[in-house]
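One chain of protein is taken out of this complex; the other chains stay put.
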Amino acid sequence: MYKTMILALGLAVGSGGVAMAQSAWTGGDELPTNPLACDGAAGAAAAVPYDGGQPTGAPDMKGQKITVVDVPKLIGIGYFNATSKGIADAAAELGSVDAKTDGPTKANIDEQITFLDNSITSGVNGILFAANDPVAIAPVLKKALSKGIHVVGYDANSTPDAREWFVNQAEFNGIAKSMVDNMAKEAGEEASFAIVTSTFTTPNQARWIAEMAAYQAKCHPKMKWLETVEAQEDNVLSFNQASTLINKYGDELKGIFGMTSVATPASAEAVTQGGKCGQIAVVGLATPNAMKPYVAKDCVKSVVLWNPVDLGYAAMYVLRAAVDGDLKPGATSVKAGKLGDLQVINGSEILLGQPFTFTKDNINDFDF
Amino acid sequence: MTLRSFLRHETILLILLVIALIILAQQSDKFFTTDNLLNQGRLMAEVGLLALPMTFVIVTGGIDLSVGSIFGLSAILLGVFWHGLGIPLPVAMVLAVLVGGVAGLGNGLIMTRFNVPPLIATLATLALYRGLAEGISQARSVRGYPEWFFVLGQGEVLGLPTQLWFLFGLAIAAAAVLGLTTFGRTTYAIGANEVAARFSGLNVARTKLIIYATSGLIAGLAAVIFVSRVSTTRSDMGTGLELDVITAVVLGGTSIFGGKGTIIGTILGLVLMQVMKSGLALAGVKGDGTIVVIGVVLIAAILLGNLLSRNGDG
Partner (left out) sequence: MTSPLATPRLTAPVRRLATTLEANGQELVVFAVIVVLFAVVAMINPRFLSDTNLTTIFSGNAYVAVAAIGMTLVIISGNIDVSVGSLIGVLATISGTLAVNGYPIIICWLAPLVVGIAINAFVGVLVAYVRIPSIVVTLGMLSVLKGGLISATAGAWINDLPPDFMLAQFRLFGIPSPIYFMVALTILAALWMRHSGFGRTIYAIGGNPDAARVAGIRIERSIVGVFMIHGFFAGIAAVLFATQLQVIQSTVPPNLELTVITASVVGGVSILGGTGTVIGSTLAAILFAAIGSALIFTNVSAYWLRAVQGLLILATVLADMARRRRLR
């Protein structure tokens, strides 16, 4: 009888595996992609009507003191430290905002939901979030909206109707183009490359990789995609994975993409310690401070990122504008302090700007 | 090992709980409200459900580290059965729970047939079941469940969150089985002295199989409820859940060496943990501070229990 049951489990699992097994995977997701034009001409963005959600019965707090809680994917990593700093900076500038960052210690939806739920109970006026999962976070955000709390996302979106606005650091296809173009420039049009990412379940990374695959197929068709490896958000594991890729492919490997601010410096370290500087290009998302040593040694030429401090700063300004009624559905731009006017795209998203490429010439101008 | 020593730990817990409630209620007027308490009940339901069979497991002197992974596997398969294979959702829900049961049975068989210690067996299946979840799902989420499905995780029945009814029902059932039946006495006997239990003619292997299979079954049920609560499936669901569950059970006074423990204690431990999480958050303590406090309370509660029972046999 046990054998039958174990067999049944095997069959169930097996059939499930077959049902979900797709063509060769890359670490990307299965959502439709929208690669940009190869020459860099901006595609005509179709105007999308406002698709966000609105709080019900929010009290009029215009100009009054508000309390805001920021719930990032997780606390205790450099990236969200930077966004949190931006939020605090903006709150100090605005003067009438009491902002606090609190979140789970691991990037886990279960705990993030609990944190959001507790914030709702404690009666905040506004919530800032970076979602660990766009759908899973939606019910609790909708609950916040239904209690008259203003909700603005940044970094990682939720489903649109669960928040009012989302501050988009850079569009997925824009990041993808920047990454692949830089790689083609450094490693050559016929280069073989591999990717080191965090986990396959991280939505942003999966989206970027899918867009990169589409853009590479369209604009750099001769480049060869070797494989994608998973390395959590762990320095040493990222280093080991990148080293293993170098060992495996030898001279065939011409480039490594680092998809997180942890994976990119670790990949650069692997290339350095492997004595492959100049032979293997490293292009990736990373914060400038972590990359300065490698850029100084000419081991890494381009680092792609937006400024996370600005991202948090903009999110705080957007939330204040939404509370004050200065940012209403249908608006086309919003004032964000020192960042000036930010443009509204895709209905209810606010674009921080184009992804920035750090190089040897400008990297020392930044400190985060 | 008398009823009195059983009750002692629970009394301490109850006192701790009352103290925590009083202090935390003074820190924030939002804490001691029906709304918040019911909401906290909803949030703790999954860990609570898993803590019930885990109490049985630990009372036998075993441990089940794989519950978080079974939870993830069941969640993923719910999505795959429904979305990938086109099985009607109610059937898919039942199948997902059954898969959990079979996975738990697998744990039991590895232990009883091959004499592999529980810690090692479930350490292996912790990796194996999580790996299956990731491999099958290819890290893709399944979304778009119909509205009626959300009643389970987001709805209310007679004013109480739906999942709390499951938790109450199963907690009463578990308390009755552990406290009043032959099965419960066998469970204690195995934990107290497995060899003696075997020589007294108790069917040790069968009891363990049932306990571990139930543990898996409940993990499957908790997974279905969780999917309904968050309206999506992901293969990383339930990562690290086992530590929360074990903490609740141990905080509840169940001896990790087996032979001692009650469902009431487990429920008290669970509630104390959730009360601290919610109350400290409302009092403005950050998440990292909260986990420090929970760690300290865990050690302190057991310490107090040991000091008061004086015979420190833990």
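Just so it is clear, A and B label the chains in written order, and each chain counts residues from 1 on its own.
In the analysis below, contacts are C-beta pairs under 8 Å (C-beta built on N, C-alpha and C of every residue); 3 or more make two chains touch, one makes a residue touch a chain.
As the structure is a prediction and not an experimental result, all values here were calculated from the model.
When the full complex is taken into account, the listed residue touching the unshown chain is A:Asp234, out of A:Glu93, A:Asp234 or A:Asp326. Where subunit B meets the missing chain, the touching residues are 110, 114-117, 119-121, 123-132, 134-135, 137-139, 243, 246-247, 250, 255-257, 286, 288-292, 294-296, 298-299, 302-303, 306, 312-314. Seen across the whole complex, the unshown chain contacts subunit A at 25, 75-78, 80-81, 105-106, 200, 227-230, 232-237, 239-241, 243-248, 250, 262, 265-266, 269, 273-274, 289-290, 292-293.
As a working rule, only the chains that are shown with their structure count from here on.
By the touch rule above, subunit B contacts subunit A in their complex via residues 28, 30-31, 33, 35-36, 39, 43, 46, 76-77, 80-81, 84-85, 95, 99, 102-103, 105-106, 109, 132, 134-141, 143, 150, 154, 226, 229-232, 234-241, 277-278, 281-282, 284, 286-288, 291.
Contacts from subunit A toward subunit B in the complex involve residues 2, 5-6, 8-9, 12-13, 15-17, 19-22, 25, 29-30, 75-76, 100, 102-106, 108-111, 113-115, 117-119, 121-123, 133, 135-139, 199-201, 206.
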